[in-house]
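Below is one structure, written out as structure tokens; comments come after it.
A single protein chain has been removed from this complex, and every other one stays in its place.
Chain lettering (A and B) follows the sequence in which the chains are written, and residue indices restart at 1 in each chain.
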Amino acid sequence: MQIALVKDFMVFIVAISLLWLGALASWLLRHHLPADTRRGWILGLFPLSSFGIVLWQTLMLGETAVIHRTTWISTLNLDAVLQFDALSALFALLVTGIGTLIIIYAGYYFLNDDSAGRFFAYLFLFMGMMLGLVLAGDVITLFIFWEGTSITSFLLVAYKYKYESARAGAFKALFITAGGGIALLVGLLFLSSIAGSTDFATIMASGDLIRGSNLYLVTLILVALGAFTKSAQAPFHIWLPNAMSAPTPASAYLHSATMVKAGIYLLARFNPALGETEAWFWLLSLVGLATMLIGAYLGTKQKDLKALLAYSTISQLGILMMLIGQDTEIAFKALVIGVVAHAFYKSALFMGAGIIDIETGTRDIYRLGALRQSMPLGFAIIGISALSLAGLPPLFGFLAKETLLATAVHPSLPEFVSWLFTAAIIVAAAFKLVQAGMILFEVFLGNRKDETIQHRPLPKLVFLAPALPALMSLGLGILPEPQGLAEFFGAAAAVSFGDKVKVSFALWTGLNIPFALSVGAIGLGTVLFIQRKRLIAWQNSLLSWSFNGAFDQLIWGIDRASTLSTKVQSGKLRFYLSVMIVAMLGLVTISVGGFNLSQLATLEDLSLQENPVRLISLLITLLAAGATVLIKRDFFAILALGTAGLGVAIYMAVEPAPDVALVQIVVDILATLILILALTQLPQLQKSAAERLNGRFHLPSFIVAAGSGLLVTLITFTALTSRPRTSLVTPFYSDNAKALTGASDIVGAIIVDFRALDTLIEIAVFSLAGLGLYTLMRFAANKHQDHPPQAYINPRVQQFGIAGPQTSVYLRSMAKILLPIAFLVASVHMLYGHDQPGDGFTAGVIMSLAVGFTYLIFGFDEARQRLTWLQPFSLIALGILLVVFNGTMGYLLNGQFLSPIDYGGLLSITTLPAGVKLSSGFLFEVAIGLAVLGSASLMLDSLARPSALVIQPVTESESVPERGATAVSFFAKVFQRR
Amino acid sequence: MNEILLLPILIPLTGALLLLLMPNHLRGWFATGTMAVSLASSGWLLSTVDATGSALVLHSGGWFFDGSPFGITLVGDWLSALFVLMSQLVLFLGFVYANGAKDKVVQYPTFYTLFMMLVVGLSGALLTGDLFNLFVFAELLVIAGTILTAVSDDKFGTEAAFKYFYISLIAAAFLLLACGALYVSYGTLNMAQLGQAIGLEATPLALMAMGLLLATFMVKSATVPFHFWQPDFHAAAPTAVSATLSSVVVKLGVYGYLRLITLLFVDQAPFIQNVLLLVGIVGIVFGGLSAVGTHNLKRMLAYSTLAQVGFILVGIGWGTPLSIAAALVFAFNHALIKAAMLMMAGAIASRAPVKSADFLNITAVGKLHPALGVFFFVGAMALAGLPPTNGFISKMLVFNSGIEAAGYWPLVLIGLASILTLVYTMRAFMRVWYMTRDKDETAVTFKQGDRLIAPMALVGFSFLLGIWANPLIEITTETALWLESPQAYINAVLDTELLARR
Partner (left out) sequence: MELLIAITIGTLFAISIYQILQRNVIRSAIGIILLGSAINLFLLSAGSVDGLVPAYTTLTGAQADALPQALVLTAVVISMGGLALILGMLYIIANRYQTSDLDEISNLRN
């Protein structure tokens, strides 16, 4: 098949976008368009014009397909490609042509329903997708439109979403078609990765390569899955009957003429690439056969007219699927004829059913009857179409069946297969005859069954839409050999067959086997029809295992599994932590799996030099830590914890790491205090209840703990035994700390200079903790009424110290003195932090401890009054901003952010008393101190009286802004001083 | 030029502090403005990296002598720059949402400071080139997130935050153990130096550290079996926050994996990738099922993050440049989609009779806001990977890379599992917009909802990136190529010639 690239391909993009414009129009003008018969005609112009375009292009179409590519994702050299050949043309004409009729018809269907704008919009969206699908020339382009049709059909089926049935039907359709879509996507990707390109031209050309590939089978199955789900092939056919809850225009369009044909189109399109193999033949033929029989068999059971039509559609789709399976010219001839024939008569039937539904208010064929008087036109139209469905001469449907039978007896098939197929086709044909008969006799002939049904006729013009296709199927049947049309059909068939196909519409092909067979089929059908009461009774008597049941089972299974998997989220933190730690240990073990652990550390290189202090400190730590487990009372356990902390501090001092030891002590005290404070806040009953849990041995926890302990032991041991090692950084620090930063305390130098960024973020973290605690206690806790009821709180605690009673003058004066002293000590720490143990953090903590003591002595209220200068927010902001400023100055002066500056030198203040250096390091320490003080005082503020707001409720908005205001002025002053 | 690296960290940091000093009614706008500037700076960063074609490197304090760093190094290569931009884009919109939200928590004087610190922590963790510094930034991130969730309007917020914080503390312990082990083995914490040294010889301790780091990042990215904190935490956080947590903050873990396999443990990468492949698939199935099984919209979306991150892990697990690029695209797109969905979930919840995203509570609430329904539907399509959204692009790329990497079995499994996404997203949509309520319940007068600019913008992006996908794919492909050679990163940080001569 030659390919010609043409420039002026815009026409097809126009054709598609015209339909989407229709969607836009019908949505935007939904209130302005008249809700009467005119609406359909106006909106009908959109599909009509795109039908015109397609027709025009079809007439201009020669032997060669024309394609158009626009670059889409250049990195993956992925293009959006449209391709127009006879096959596309055939489907495009159906899509746009029948689309026009449907829109006009819908105008009548939704007569005086002014909320139907949504429906028209959805329908137009779908049309655009469908047209794109049949015009696509690239697998990805195709897939995008393919999924587009699934989604829009979901919207259409769920149009009457108030009804459970509509929602369920829509969901089932989407689940099945989109599920198949995923398979299709993977299949198409396989296809293109084998062929080395995503566009049809290449893929079709490299058919042998694909069939030769070892991925052929999986590719075929995946692609076929996509097609089967879309074209309602067994066992995926179940979505189609449920989709009947869509408004009839949608059913007439999607479920007879277009969307369900998408799968047929896909496989017909890919026949040159995937087809012509055994696997292909058996897969398609058998699935098609099953579908045909199931559809035919179940159709006769139905009471609902639309359901009956749906099943006959399924049956027809099965037949088409079978035809693609055969690798014969005549099969593809039958395919194109069958597609067109079915599109015509089935859409006519659906539209007719819709009219009946509207006019009589029911679709139950056993309540309807004798409609021939009330709607003669409908009788005529549906009559013709039904006969076509039955495959009786002189109708188009007859041709389809004729050719089909001819295919089945085609010599290229193995004998028994041929007979199997023939038999199946005859049975199916017979059943379809019964279905057609039921439509005619139950609905139109006979006499009225239900007197309650009254008749509200629609305007006669409504019959135009179904009439046209009906007449077509008649006309094509009886017109003598329309040559051009035959050639066009032939060309279409040729595209998918990959070779010339001769199509003739001759009805009378002589007294050959096919004719005899179809006569047989008709005979059998007639018998069955006469005996239909028994037939149906027999069908109902059969205990029927339904595919729907299976689907429900599947969904039920998914839901069951989901509920189980959510059970994993047990809500038990201990379980979570244990799982995590075990998983971590597992990861570590398999990570080092390759090595034997003795490589980690060997007992040989043990140095036996003992250090008694170390031993003692370790002993203290271990005993105290153990005690925290064994002691029953929480209070004493906390004290033991404090002791353990001190042990650690001693160890650190011996390490020797004086700075760390100092901080450790300070932190240890603070931690113990806070912990006790927290303990005091717990209700008594609760505490005793919790203490009863202590000292219970819990084996799983023990194992987890032991495992992680072992890991740490291992690492630590290796670390210690491999001493001394080369560190890439430390020697540099010890050599250059003094010269580069002017600090003799290397740790301090690292903190404020070498790793200043760490410190900056670290104090941010600490400040954040303070702010967080404050927010939690002051606002969040209030929001959910978390604070204990009034009864808990001793009112005197509100006025006086934590102790409750009025504190003695001695204590108060002591507190007054303590505060300045603490600040003095702190400032010493900040000044000399660079040259001796202690740093800004220690300073900050010391200050906060003093503040805490003040709270303790003066009680909350008075403390707040005394410490008006203590503005935590501003202190935090000031502190950290000072560091940022410091860093920025470093950038401005030395061109390096956070590089050390000797402000003293800059301001030529060289000789300060007591060896004080006005370096950036000093500023840094001060900044840390301020931030820590701010944060810690916030913590104290919140913890000292968490329930403050219970007594005097303060809304979020007040109390903070004016604090902010003062802060602003304070802040301004500070910067003036710079 | 390299100072650009500081901007995405310092701008939010300074903003966060200034926020403390201003009256409450200004805070929202100031914060949003600051984030806009910060976002611009991260855009500048990415474009600069693009222009130079190599990594930007900043040795803070200028501690760089004889070709090796002695302080903390910030490194902005393709990967970190891309992730920073992604994070700040979503975070900016998170601020926009918060600024319009009616939640109580947003009114707190400290809210925006905390939120801003979250940005600092995330950006810093992505940009730092020093392992311990990564720990510090991550802690900032953790603490900020914990507080924000603890003070949430959702009364389970505190419990969720509490559990999250405990788990994160354990994770931090893992990370510190890893830091120590690596320092023992190689005497440095600089990732470039570590990468070089481990490339030469991987000591048993280093391998232990690998396991520990893997565990740490698995906690960060909420990967099974380290995921327990995630559904609670992301469902209970204030909407504006959870939208960012579940979309970008989890990506820190993804970033970590990429650094592990492309810089620190290149020789051990296959092992890590197999692990990721395994946990990724488990995550996809488990997350998908749980999302179907849960009874709360926000929780459902949180679970879906488990599944979606699983796709990313599978992409990394396949380890080809194509699949890594696909994983990056997936990460970026998922960030947008998930943020949008969570914001819309929050908006829906705030319109329900009771402010909760419980399905029983939000049934039929959609009818109050049909327009939102359109956006939610598009978002659901994107999440389910249906065209023409960016979700489809991600899924297509991942599948395609899977075929190219011949990972057929994972492909089958994730293909099957991705049907689950369709089930839960569509069910949620139908419940909120299609179902109807009994009279008495609908009688409730619904509260006024939040402003929806942010989620609508995000859905818009998702749609746009579905149609016009090339730029993102181009960048990610560049990134994947850059990650191909660890040496490039090392050379950018260290002066390897000089070191070689000495």
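Simple rule for what comes next: contacts are C-beta pairs under 8 Å (C-beta built on N, C-alpha and C of every residue); 3 or more make two chains touch, one makes a residue touch a chain.
Bear in mind the structure is a predicted one, so any value in this text is a computation, not a measurement.
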| field | Option from B:4, B:31 or B:160 whose C-beta touches the chain left out | value | B:160
| Sole contact to the chain not displayed, among A:158, A:203, A:637 or A:923 | A:637
| task | May I ask which residue of A:36, A:114, A:487 or A:786 touches the chain that does not appear here? | result | A:786
| Listed residues A:195, A:324, A:773 or A:870, member touching the removed chain | A:773
| note | Full-complex touch with the removed chain, picking from B:19, B:35, B:98 or B:136, is B:136
| subunit B residues touching the omitted chain (full complex) | 132, 136, 139, 143, 146-147, 150, 155-156, 158-163, 165-166, 169-170, 173, 176-177, 179-181, 183-184, 187, 232, 236, 293-295
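Here is the rule we go by: only the chains that are shown with their structure count from here on.
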| note | Averaging C-alpha coordinates per chain, one finds the centres of subunit A and subunit B separated by a number of Å equal to 15
| query | Can you name the residues of subunit B that touch subunit A in the complex? | reply | 3, 6, 10, 13-14, 17-18, 20-25, 58-63, 65, 68, 70-72, 104-105, 107-111, 113-114, 117, 120-121, 124, 132-133, 136-137, 139-140, 143-144, 146-147, 150-153, 155, 157-158, 162-163, 166-167, 170, 174, 177, 180-181, 183-184, 186-188, 193, 204-205, 207-208, 210-212, 214-215, 218-219, 225-226, 228-229, 231-232, 268, 271, 275, 286, 289-294, 381, 384, 386-388, 392, 395-396, 399-400, 403-404, 408, 411, 415, 418-420, 422-423, 426-427, 430, 433-436, 469-470, 473-474, 477
| remark: Contacts from subunit A onto subunit B in the complex sit at residues 72-76, 140, 143-144, 147-148, 150-151, 154, 158, 161-162, 167, 170-171, 174-175, 178-179, 182-183, 185-186, 189-190, 193, 218, 558-559, 561-566, 568-569, 573, 576-577, 579-581, 583-584, 587-592, 594-595, 597, 599-600, 711-712, 714-715, 718-719, 722, 725-730, 732-733, 753-758, 761-762, 764-765, 768-769, 771-772, 774-776, 779-780, 783-784, 873-874, 876-877, 880-881, 884, 887, 890-891, 894-900, 956-957, 960-961, 964-965, 967-968, 971
